[in-house]
Each structure stands twice: as structure tokens, then as C-alpha cells.
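Here the complex is missing one protein chain, while the rest keep their positions.
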Amino acid sequence: MEKFILFMVLLNCALLSGNLYMHLFLISLISIGFLTHGIDLIKLLRLIALPSGFIVLGSISIAFSLHADPENSLFCFDSMGLCIGLETAGLHKALDLFFKAMAAVMALNYLILSCSLSELNDIGRKLKIPLILRELFVLTYRYISLLFTFTGQVHIAQRNRLGYARRKQSILSVGMLFSSAFIKSLLFSDRSLEALQSRGYHGEFYFRQQKEVLRLKQVLSMLVFGILLLFLDNYSNLFDLISHI
Amino acid sequence: MRKKLFVLLAFLLPFQGFSMHIMEGYLPAGWSVFWTVVYLPFFVWGVKVIQKIVIKHPELKMLLALAAAFAFVLSALKLPSVTGSSSHPTGVGLGALLFGPIVMSVLGVLVHIFQVLLLAHGGITTLGANAFSMALAGPVVTFGIYKLCAKLKCNRSVSIFLAACLGDLTTYTVTALQLALAHPDTHTGVTGAFVKFASIFSLTQIPIAVVEGLITVLVMNILIKN
Amino acid sequence: MIQLQNIEYTYPEGTKGLEAVSLQIEQGSRVAFLGENGAGKSSLFLVLNGIHKPQKGKYVLDGKQFGFSTKERKQMAHKVGYVFQDPEVQLFAASVYEDVAFGPFNLDLDRKDIEIRVEKYLNLLRIQELKDKAPHQLSYGQKKQVAVAGVLAMEPEIILFDEPFAWLDNRHKQIMNEIIDDLNKQAKTVLISTHNPDFAYEWADQVILMKEGRIIAAGSPEKIMSNRVLMQEIGMELPLVVQFTKKVGMNKHSRSIQSLLREI
Partner (left out) sequence: MIQLQNIEYTYPEGTKGLEAVSLQIEQGSRVAFLGENGAGKSSLFLVLNGIHKPQKGKYVLDGKQFGFSTKERKQMAHKVGYVFQDPEVQLFAASVYEDVAFGPFNLDLDRKDIEIRVEKYLNLLRIQELKDKAPHQLSYGQKKQVAVAGVLAMEPEIILFDEPFAWLDNRHKQIMNEIIDDLNKQAKTVLISTHNPDFAYEWADQVILMKEGRIIAAGSPEKIMSNRVLMQEIGMELPLVVQFTKKVGMNKHSRSIQSLLREI
């Protein structure tokens, strides 16, 4: 739960602040936290590769403007009477959004890497998420890991028999991969049910409640940390404003 | 017979648009709240339906969870050799038709939560918006097109292809629209922004939609043979 | 005591599972089921465990006929434990601890008692240090340990093992061996299906040969498993120690080559 509170603090700082430096600060803070806790750089980069790809694409579309004013653009690409260009305002907005999203994603990564599934489930319990959703959550996770192993091995087996040597074959192989995973899923759910019934399943699962006392001091210091950050943030905005005047 | 039907239909309602999600932090607070509020009724309705189902048949819990897991795993498989990019083909909801489409609204969220937790793909504050596009808009179109094709007596493979492919494109269009609403262009407003988002994401989305349509047809054919 | 009378079971899709199966198993005995894949061993176990309801025949457990009603089936889980061949299908929870606790939880024990039980069986299977791990972080042998702990934590009187040693390395085989020995010492009834004639000969005090859904022979391993014709019926070789003593013409009745070696 403490981890979740810290996550909320970090996330809110990232979302509520419009300040580039604030975002850079959060990104580096969390990254340093990861690196000092034994997560190596490569793993970290792999984790953020996917979201940052989409963020970059999105930011590019924000940066460019379709009807840019050629005078104010950093450069302009003319076609069909349109000037697709890059303006300072758009660029700023895109950069701001890019770093804001990255900071938010890093906060999310913190939650992902620090909590086990059991802990997340317990957080769900404290947040009063309906039991059925948490049950499905836990079961789904279990099946995901099974299907992942399964599809991973099928994929290797297919590669061994040149299933991905050419594009057309690849599509064929993927089709087979999916359908075998599907059949495996169906058969597996039957067997799994038999196994649960043989242990007296009657519609409910056992969830362990983490015996964890919220340490008031820690929670308070996290909250103070968050408020302080946001205050500084506003303060610096204020400062900006004053200097503008 | 029921099982046959189920196998046959299960691939028809793909979870849409795993390939494209709005990332954490990418929506202003107002829009996050807006989409969450829009989606909430469907979600609550879905949870109610599921609760009713599992009270009667606790064994269906496994099937629902497997459906979600299956959809997630397919969405997460990186298949660079197929599409030439590290894109994600759409997953498939296996229980959806058996339990009715509204159950999808819940399974879709479940799948998305795992995408967030395991792949850092998407986000918590953007959950509502993403769920709306992938677990509601897309499937509705898929379902509609398949029904329509059935009425028009189209070739089965063609209808499956169209349903899957267009469903995927719907998700992508809705996502682009959501982004455009949140970040209008400085000069051309929402319309311009929509054109921008739609065109830049079309680079990845259109090939994915086509490949996904093809794969869905293939898989269906294999499963029908079985 | 387990009694089956003329049990017949056909799968919903029409495959014959069991035909005219009758048997009697005393409490505390060690029974090995031998037969090829598809001979009906698993079907039989699923009937014994109350999962499959036979179309014909009687199942009498401790003198009471078992009716396969939902209520009776629930009680059954408490009496008969089933360790599946593939541990993957048995594990579903988010952590080892929660998985082992699932059975005791279904017995409606209170939280305190559940904890005590779980600790006890985690210790017995030597998986104390795995308790917070998720199933997918375990090795195959560890998964098997957890699956066994999950079944034993319900403290059933009768335990069914489907190929308990398959795919295990030597270390995990030994642990499994000790567990099974331990169960027998507690006077529990243990039923094992296996493809290993040497294990069956050494361990069992009753062997049951199955073929095509029927029981073709049952009795003491000494009698049944030294019968070449019967063993060929189920496509199995004689236990090594039997081959050996036959060949050498010894009169010793060792149950395994190892014990023979010790005796020489």
C-alpha cells in the first residue's frame, strides 16, 4: 500500500505539473532509483521502448501543424497548398507533452517493478475493487504466463522448421500459432477446472491478506514530498510569471 | 454443438486496437475523467453480468480468465517478421460471444490493465479512453459488419476478413479522434489534429489491420477444420 | 476401504473410458496401476475422485455408497486427493502460499488454522522459501512440489498420484519418494499410476493391470508382475529384478536390484 501511495504521489506530480524541469526531475529520480536497486540500464530501456515509441509518434503529430504560418515556422514543407510545418509553439507543446508522458510512464514503471501480483491484488482489496474482478485478475495472470511459455516454445519449434523463413510462411505460421494457443487454452481450462474441483472448489479463491501496518511516518513524508514538489512547481511558475512582467 | 459454435464465433470478436493506446500522461485531466465517465456504465453493467454468470456457473471463471489471457498474449506477441515493425496484432476475446458482448467491456479492461502492468503500454489515467476505443467501439463495428455480411450472404472468409480488419481500423480512428479532441491543432483545431494523428498512426495501423484480418481468416479456417 | 462394482464410464464425446471395472482397496495399502497410455488409469482416478460420474456401477467408500451429488462431491475433495501428472494444471494462484491455502480454505477452516496447515505442508515439501513466489517463477520440479503440497494440505485419506516421477530430476524424485513413504507411514491409502515396472514392483503391495478401459489382472506384485504373458498384455517388461532372479535362478525375493545388491 505504501508503494501504491508513493506511485500516486509521483503520478500526480507528473500529471498536475506543466513544468518541463519537474518532469525531467521525476524521470531522473525514478531512473536513479531503479539503477540503484539492481535493475540494469538495458532492462530499463527495454521496458520503456514500447511506450516511448508511441509517445514519440504522438508528439510528432502534435509538433507539426498542417496550416502553419510559413513566416513563423522553423521550416515548412509545401504541398497541395498546405504548409506542413514546425512551429515553435507546437514544438514546445510537443516537447512538454513528451516529457510529461515519459514522467508518468516512469511512475507507472515504478509500480510495476516494485509490486508483486499478490501485493497488487491486496491493493485492489483495499481499494474495494469487486472480488470477481480480482479473481479474474489473478487467474488471467496465471494463464498469461502459461500461454506465454507455450507460445514462446511453439514459436521456437516453428522457427526450427523454417516457419518464418519467408513472409508468406510467416503469416501462415502465425495463424497456426494462434490456433494452437486457442485449442491449448480450451483444453487447459477443462483440465484446470478438474484440478480445482478435486480440491473442493466451490466458487471462491483464497487470497492472503498482507499483514502490513501503514507506517504513518512514511506515508506522511511521501505526501509532504509530493506537496513540496507541486508547491515548488507552482512557485517556479509564479517566478516565471513575475520575471515575464 | 455449443462448443463448435463457440469455437467458430470466438475469433469473430477481436479485441480491437491493441496496437494503439493512449499513453499514461498523454491526456489532460479533463479528458481522462470524461472518457472514464463515459465508459463506466458499460463497465459496471459488464461486471454485473459476469457476477450473475459466475454465481450460477463458477467454472466459467476459468474460461473468462483464459479468454482475457489469450487476448493479452496475442496482443503482446512481437511479430516483426510479419509486419516489419514491432507492432502488435490484435488479440481475440474467446468468451465474448458465449457470454454476450457486454462482458467484453470488462475483459477488455482486464486485458488493458495487464498491458499496462506487464508492458507499460497504455496507462491508468487513460484507461477509460483506451477501453472505449478498443473494447467498445471496435468490437461493435466488428460484430455489426459480420452480422451484415451474414445477412448479405457473403463468403465466410471475406466477412471474417472485413469484420476483423474494419473493427481494427475503427479502434484506430476513435483513438485518433480522442487524441485530436485532447490536443487540437493550433491553426486547424480538432479536424486538423485528427488528420495529423490519423495519418501518422496509419503508418503502422493499416498494415496491422490487414495482417490481422488475414490471420483471423486463417485461424478461423484451421479451427473450423478441427 | 474403496470398492468399485462394475463401473462403466463413457466420455461425453463418446470415447469409452472404463468398462466393467470392479476393485477393492484396503485402507493404508499401496496400489500401483499399470497400463499403456489410454488404458483407463486417468479415467479411473477421475471417477475415484468424484469428477467423472460413471454411467453404471457402484462406488462404495468406507461402506457408504457415493452418489456423485454436488454435495457429496465436495466432501469427496476432503477424502480423496488427486495429484495430476502435469502440475501446471493444478497451480493457479498468484503465490505458492495462496495456492497451498486454497484447499484448506475450501474446507472452511478458519484463517488461523489455514495458516498452520499451509506452513506445515510447505515445510513437509521443503518449499518454505518459495512461498511468496508466483508459480511461473518455479522450476518444473518445484511446481510438482507445490502441487503435491496443495493436495496434501487438505489432509485426504486417499491420495492418487498420476505418474509422480515423470519429468523429475533425481533430486525431486527423491523428495517425492520420501513424501510417498511418509504418507504410507501415516496409514493413508496411496494409489499410483506409473509406466515404471521396477518402481511398481518395489513399492506396491497390490498392482492392478489395465487395458482398454478394463482391469485385466490384480494382485500382489510378486504374483502378477512375474507373469510374462500378463505383462506383455500391457506392453510392459518384467521388473529387472524379476528378470534377474529368473535368469540366475536365485530364490531370493528382493523387490529391487538395489535391495538385491544389498543382500548379496
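A, B and C label the chains in the order they appear, each numbered from 1.
Note that a contact is a pair of C-beta atoms (placed from the backbone, for glycine too) under 8 Å apart; a residue touches a chain by one contact, two chains touch by 3 or more.
Since the structure is predicted, the reported quantities are computational estimates derived from the model, not experimental observations.
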| item | value |
| --- | --- |
| Which of A:I62, A:L177 or A:M222 contacts the chain that the document leaves out | A:L177 |
| Residue ranges of chain A at the interface with the undisplayed chain | 40, 43, 46, 150, 153-154, 156-163, 165, 169, 176-177, 179-180, 183-184, 187 |
| Residue numbers in chain C that touch the chain omitted from display | 35-38, 85, 139-141, 163, 166-172, 195, 234-237, 240, 243-244, 247-248, 257-258, 261, 264 |
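Everything below uses one rule, namely that only the chains that are shown with their structure count from here on.
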| item | value |
| --- | --- |
| Chain-level touch network, classified as line, ring, star, complete or other | line |
| Farthest-lying chain, centroid of Cα atoms versus that of chain A | C |
| Of A-B and A-C, pair with higher C-beta contact tally | A-B |
| Chain A and chain C, separation of their C-alpha mean positions in angstrom | 45 |
| Junction residues of chain A, two or more chains touched | 139, 141-142, 146, 188, 192, 196-197, 201-202 |
| Residue list for chain B, restricted to those that touch at least two other chains | none |
